[in-house]
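Complex shown without one protein chain; remaining protein chains in place.
The block that comes next holds subunit A.
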Amino acid sequence: MRKFCIGLLLMILLGQLQAKAQVSFAFMPEVQGRTLDGLLQVRVGGQAAGGQDVVLTITVTAKPVGAVVSIKTPAFRLMPGLNALPPGLLSGADIRFGNNRIADMCRQSGYFTEAEYEYCFEIADAGKGNSAPVLGEQCFDYMLQPFSPLILASPADEDAICDKRPTFFWQPLLPAVPGMQYRLILSELKPGQAKAEALRYNMPLINQQLISMPMLFFPPAARELNEGKEYIWQVTAYRGDMLLATSEMWTFRVNCADSSENRSAESFRDIEDLALGNFYLAKGTLRFAVRNTYGPASLSYTISGITDPSVRIRKLPAVRLKHGSNHILIDLSDNRGFKDGHYYQLELKLPDGGERKLRFIYKQETE
């Protein structure tokens, strides 16, 4: 009997406790407390079997200024377990903003600025007017520091780079929130394509998540980037399945050939024709075709100045002739003996003993 009485008492006590803690709230001020719309992601834990019609009031106050905002939702049905607010519920909510600068900024941008906040959530029974009993109330305190902007660093915007497997860097999103990670997307930007379109229409070349540091090596298994093409990239900061911040879209171009040798496809004309004609124009290089009826041999040739006969041209590259027709390309551009616009004469001694003379004007290649 005694045991029974104690048991009954316990049950009554527990029942009472249960009644007081009928409703609980799950809220993460470090992410959800940053914006007005973030507040609405609170999860409400209900316990009444079969559900219960309730009204939620969210009140945010900041330490130095007082009331910032208060939101009262229309009635909704709270089911047992953890409930997200029903979609679309908030379009009918009442909103009251405080009369201070923090509230003004929040009203205009939807963001809470730096302050010490108290977020209070209150669930009351709906349908009982103003004197409705409060079923649960919970407050969260948080010293809020707004996120820094998410700024990209390298490759710089609109830069031309040589590396076909560049490493990407950006500035971290601060203050650090536990569990925060980054995503990076890289796509090709086709000529004439809008940036916003390139990142949606084109197949991403990199689409990486779970990045914990503000940098990413070019994935070794991915195909390298192509010379001459333009690319666009963007970084997103997220936590779990929540989007926190998005960077700007930056572009860069892979342009490496600029500094390496770039020869246009000029034809090789026969030395016999050239020798007959007038001055040949040598744009950095001498090009001609020659027939060699003998076996492989080195071509013996000299170049002398016409404009300035005193100039002595040395260090000319060695040229090997093979049997048959040969396309000869003699690079003159790095030889100091050649001056832009000066006249020169090339003398060739072919293996068959024949001699050819070619007069030419040297033109520096424009860059």
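Methods note: contacts are C-beta pairs under 8 Å (C-beta built on N, C-alpha and C of every residue); 3 or more make two chains touch, one makes a residue touch a chain; residues count from 1.
In this section, contacts and distances are computed from a predicted model.
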Absent chain [UniProt protein name; select from "Sugar ABC transporter permease", "Outer membrane protein beta-barrel family protein", "Molybdopterin converting factor small subunit" or "Aspartyl/glutamyl-tRNA(Asn/Gln) amidotransferase subunit B"]: "Outer membrane protein beta-barrel family protein"
Given A:113, A:138, A:304 or A:345, the one touching the chain that is not displayed: A:113
Listed residues A:82, A:134, A:194 or A:276, member touching the removed chain: A:194
Which of A:24, A:47 or A:208 contacts the chain that the document leaves out: A:208
Missing-chain contacts mapped onto subunit A: 31-32, 34-38, 40-41, 64-65, 71, 84-85, 87-99, 101-105, 107-111, 113-115, 145-146, 148-149, 151, 153-154, 156, 162-165, 169, 171-172, 174-175, 183, 185, 194-197, 199-204, 207-211, 213-217, 219-223, 234, 236, 238, 240-244, 246, 248-249, 256, 259-261, 284, 333-334, 365-367
